[in-house]
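Excluded from the complex is one protein chain; the other protein chains are retained at their positions.
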Amino acid sequence: MEMFNNYSFIGCDADYEKSDIVIFGAPYDGTSSFRPGSRFAASRIRIDSYGLETYSPYLDRDLLIKHVHDAGDLDFVFGNRDLVLSNIREFATKLIEENKKPLMIGGEHLVTLPVVEALNEKFEDLVILHFDAHTDLREDYMGEKLSHATVIKRVWEILGDNRIYQFGIRSGLKEEFKWAESGHTTLNKFGYEMLDQVINLIKHKPVYITIDLDILDPSIFPGTGTPEPGGISFTDMMTIIKKLSTLNIIGADVVELAPDYDSTGVSTAVASKIIREMLLIL
Amino acid sequence: MEMFNNYSFIGCDADYEKSDIVIFGAPYDGTSSFRPGSRFAASRIRIDSYGLETYSPYLDRDLLIKHVHDAGDLDFVFGNRDLVLSNIREFATKLIEENKKPLMIGGEHLVTLPVVEALNEKFEDLVILHFDAHTDLREDYMGEKLSHATVIKRVWEILGDNRIYQFGIRSGLKEEFKWAESGHTTLNKFGYEMLDQVINLIKHKPVYITIDLDILDPSIFPGTGTPEPGGISFTDMMTIIKKLSTLNIIGADVVELAPDYDSTGVSTAVASKIIREMLLIL
Amino acid sequence: MEMFNNYSFIGCDADYEKSDIVIFGAPYDGTSSFRPGSRFAASRIRIDSYGLETYSPYLDRDLLIKHVHDAGDLDFVFGNRDLVLSNIREFATKLIEENKKPLMIGGEHLVTLPVVEALNEKFEDLVILHFDAHTDLREDYMGEKLSHATVIKRVWEILGDNRIYQFGIRSGLKEEFKWAESGHTTLNKFGYEMLDQVINLIKHKPVYITIDLDILDPSIFPGTGTPEPGGISFTDMMTIIKKLSTLNIIGADVVELAPDYDSTGVSTAVASKIIREMLLIL
Amino acid sequence: MEMFNNYSFIGCDADYEKSDIVIFGAPYDGTSSFRPGSRFAASRIRIDSYGLETYSPYLDRDLLIKHVHDAGDLDFVFGNRDLVLSNIREFATKLIEENKKPLMIGGEHLVTLPVVEALNEKFEDLVILHFDAHTDLREDYMGEKLSHATVIKRVWEILGDNRIYQFGIRSGLKEEFKWAESGHTTLNKFGYEMLDQVINLIKHKPVYITIDLDILDPSIFPGTGTPEPGGISFTDMMTIIKKLSTLNIIGADVVELAPDYDSTGVSTAVASKIIREMLLIL
Amino acid sequence: MEMFNNYSFIGCDADYEKSDIVIFGAPYDGTSSFRPGSRFAASRIRIDSYGLETYSPYLDRDLLIKHVHDAGDLDFVFGNRDLVLSNIREFATKLIEENKKPLMIGGEHLVTLPVVEALNEKFEDLVILHFDAHTDLREDYMGEKLSHATVIKRVWEILGDNRIYQFGIRSGLKEEFKWAESGHTTLNKFGYEMLDQVINLIKHKPVYITIDLDILDPSIFPGTGTPEPGGISFTDMMTIIKKLSTLNIIGADVVELAPDYDSTGVSTAVASKIIREMLLIL
Partner (left out) sequence: MEMFNNYSFIGCDADYEKSDIVIFGAPYDGTSSFRPGSRFAASRIRIDSYGLETYSPYLDRDLLIKHVHDAGDLDFVFGNRDLVLSNIREFATKLIEENKKPLMIGGEHLVTLPVVEALNEKFEDLVILHFDAHTDLREDYMGEKLSHATVIKRVWEILGDNRIYQFGIRSGLKEEFKWAESGHTTLNKFGYEMLDQVINLIKHKPVYITIDLDILDPSIFPGTGTPEPGGISFTDMMTIIKKLSTLNIIGADVVELAPDYDSTGVSTAVASKIIREMLLIL
């Protein structure tokens, strides 16, 4: 007679002290302009992760031999964006100081900003790989500087030129594309043609990876705030992760699953498997 | 050959200048702690209102003889709660100054606060009738003073004791119930037993009516953030509105429809009909 | 080892020749102005009827002792309303000539018209009991005489005054209510207060019963084209059917289930149980 | 900065040793003949319980002052019914021996049987209150003795006549109703007219309460395997529980929520609130 | 403080007089034989178009520099197919006479016929590019000549051989394929291998483009009446539109979105983006 009362992400039951990686949720979706609901991603992913195996045939690795702690979710108050951001920054800083690699489950994309801020304190030469359907490079969104639509522009303000590599981008204002192309970021339109080249270029640097899941085609990932047809396939994503496994990754996030918009559960299954793979290469 | 390109609420096509009543949307749901989505209420209600007749057999009145202008939605930026609230206050103030009665479609319940603030500038002795499943009387919600869960407490800070009448309440902290019962508000647990008495008491005063639609039983209104079984029926609501029609109503709001949580469309139909009836008694 | 390959309505497996009652589907929804889909009602009802028992504790009768034949669905071509109507009339006429009582599953409400035409050929003094949320008494609908919104007006043109009794009505144009109240039909607003009286009045006459399922409150019956809150309960419907069981019923129909709009399956379960009860009193 | 990583039922965080009541899940739905899915009830209820308050205005009691431990779910292997039943019996026996009252969340109704078997070992004069839409009194179901449709017949074989009180029953074979009425159980058709009388009769006996949630009308509880219209309301259920609070209740279960069939989440909210109330009267 | 009360397709707010292109809806689905609901396409597309950017990275063009007027929807009466068709023909004729290019949003595929009739009055040598999963070449459908399943056959009767080019076709009667292959139309089975060749052939002729969205694979476009697996991808569609941009396009339509069948909203997003691209090449 066995009881089941564990709602950690599958295979992530190391104690905090013994862990190398800490997975946690940042269930904030307060600046979403179209369909909110990414706040529900982390708790849904944990439950559905029990439909996964811990073994990845893509990487031929097993999660059971990693030391990952699942810290649960940050407990936010909605409506106060700035307090949310400072909570995330504080928690990420603590993890970094204690030599844990963060794997954050969003929430919307704005949650990436405080983690980058925290990492930037410690790591010189920090490089960002940004996987997304959207440019996220607006100067402001209806007057607001802090928004899911501006987050990578804010990251650029911290890191400067030649530190941000964008993949899968297929939606944005004309100005955003032009600004990126003028040399501020390296932007791959639609796909990831330059990935091998980029990996070669940054292989000695600390790398943070932020995956906005809407980079995937909505055929396989409809459960997101702003679905954009024309995305990459799940198999592409597996190929990408395999390539990334050679890098010095110091943290990652996986954002923008809004599970209630996909009643089939497939989007959550996809997010869970991508998180498993990311944990395996961290 | 006729074209249809009118997305105003049915029967609300008076010009602004000639109107006595202005209906508008306040699509904000930024402090929702459970299920967001009331931002979509106003636009969905407008479209589905074309399934309604303009004639009410409950009141034996027809919307076609009223002068109502549909001003559309306030255009908010998500993530900045305070700016949203000041936008609403500004618009409500303008309407009041120009002698239009506001009928606001939420959004979450916090949007009521700025309208009350605006009305309180003009109307002494303002009285609030509050229909809701929840007390909304918390002093703060996880440290935040401005929240859907605190809104009536904030209204009380403006108006003081004996000015707020609550109906249908069936969920809250123990302290909230005790606080209300200690004389600050008049709270009807579960139903509306005291309604006749209250109407008699306030019949010479200016009255603002705020209807959180989750006062309804979720059998007939599942499409809301926090469904609370044990609510009143739609027929109860019609009875209530008929009774209210004798009052001096200076404005009203109808909040907390989250249409995506009810794929049958019934919640939107219910909200639309309640709005029609409210317009008929304004 | 048993095989299951019977998709008749549960308990309706008499041969045509030995049957007293014939149940059939009329899957037409071509004039629906809001949400179509009642074409799927009959096939869904047959399948879900296997979740029912054949025994009714309401009537203390069992379907197993009745002789009912399920003839399947009329096979319509969509887009040709007049041909559809003549197909129904022809089939109903055949049943009546061969002394079978028809129990038709709609489809939308317009399908009632040809059955009434067929019955009127044989039965003098035919009386109609009309259960519905809507008046269905428009002279025309956007210029069209034959529509779900005009069907009872067309029936009145056949039968004349004092032959139509309407129950549950809560939506319509002001003119429709006034026309009915001027003596053309007996209209019960909202409920069925006059039912006992009407039953007494018509007890020696041949009665046709047409049930538009949207008479029910959408809390229990959301799966319909135009849900109208404020309807009667399922228990009310059972009470009504029990009262009707003393009448000389010569046929009936049950219309306007649109099953795809209720993913819970409850609307189909409700329709199935009402059909079981109707078969038991035919 | 607070973390949230607690997925116990809200307010049930006592240690096992200090607890008087133990809540646990029995996620088995292997004999469901129509729509399976009650296996998902317990985990969904735990998560959605955070939409509840711990305070009940119905009972004016607060869960925070009770000592309840949430043991998680029994970890079943599907396909082996007999092993599942013996797992439940073993766990219930342990709880009873250690003087903990069990509150079990089903799963389908068959899970009640092993708990009754365990309780019957310790408590003479055990009495069962059975709330349900269905008789559950079949001798066998397609040849099988152990089924959701036979569970109360099996319970009767253990306890004998005059020990089982049934409420809300509105569906079953004619024989089941007749067998019950011949004196084996006390069966309330449709409602709970005899409840006061029964409570008076059994007030000195140990009582087990089994609530098949399909006793509720599907308007408020569509998320179940076999929805049966004509059920009791949520308010009725609250009235019943208040009456039951005077009894010597030694355990209870709440079964047959199939949450995936109600995408609005209302059924889960209803189940959660009923569990809160049951915990408050245990 | 800004108000939003514009429900035109995004970027289509030119006055009628100043416009070169007029977009309008033809919400008719009366001959759909399987799942109706394309009547809701145009209004849903307008609302969800606000999730789009006006800039296309595929074409590197921006909708803001085009002059497009959104005329709203033709206001149809359901049940009278022939009147619907003549309404469309009349409106299309007016547009053509006033030198506006029509971009029609269906509705089912039959709505294409009257537009072709209107264009054929003015343009000699009119050529049709037909993108679809289905042949639509039946002589009649259950006896009816005017049906979604016969529409291209009717178009052929107007234009004759060598004027119709079909792409993506993967479902139909054996006879339809054989008839097409015998030289009446140019039919590409499954894909669009001959597209370059066709474009070269017709580059000096006036071209009308009719896109039945079910040409897309249902993985990316499930929201349609008759989903047919094995379709082209969204990226294929973007490639096709880019190729078409060199042609002399005099009008286009986009038909058969049935949005209620895709609760994720992805189908509507796909349709909206295809319409944006079509407007950019008109």
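So that you can tell them apart, the chains are marked A, B, C, D and E in the order they are listed, and the count of residues begins at 1 in each.
Note that a contact is a pair of C-beta atoms (placed from the backbone, for glycine too) under 8 Å apart; a residue touches a chain by one contact, two chains touch by 3 or more.
Predicted model only: the values in this text are computed from it and were never measured.
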Neighbours of the unshown chain, displayed set only, are A, C, D, E
Residue, one of A:Ile10, A:Ile199, A:Ile220 or A:Ile275, that touches the chain absent here: A:Ile220
Filtering C:Leu74, C:Leu126 or C:Ile202 for touch with the omitted chain leaves C:Leu74
Residues of subunit D touching the missing chain are 29-33, 35-37, 39, 75, 77-81, 83, 110, 141-144, 146-147, 260-261
In the full complex, subunit C touches the hidden chain through residues 1-8, 24, 43, 47, 70-75, 87, 90-91, 263
Contact with the hidden chain only, please: which subunit A residues? 51-53, 55, 57-58, 62, 217, 219-220, 234-235, 238, 263-266, 269-270, 273
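Methods note: only the chains that are shown with their structure count from here on.
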Could you tell me which chain lies farthest from subunit A when each chain's centre is the average position of its Cα atoms? C
Please tell me the distance, in whole Å, between the geometric centres of subunit C and subunit D computed from their C-alpha atoms. 38
Taking each chain's centre as the mean position of its Cα atoms, how many Å separate subunit A from subunit C? 55
Can you list every residue of subunit E that touches 2 or more other chains, as numbers and ranges? 75, 263
Taking the touch definition from the header, please name the shape of the chain graph: line, ring, star, complete or other. other
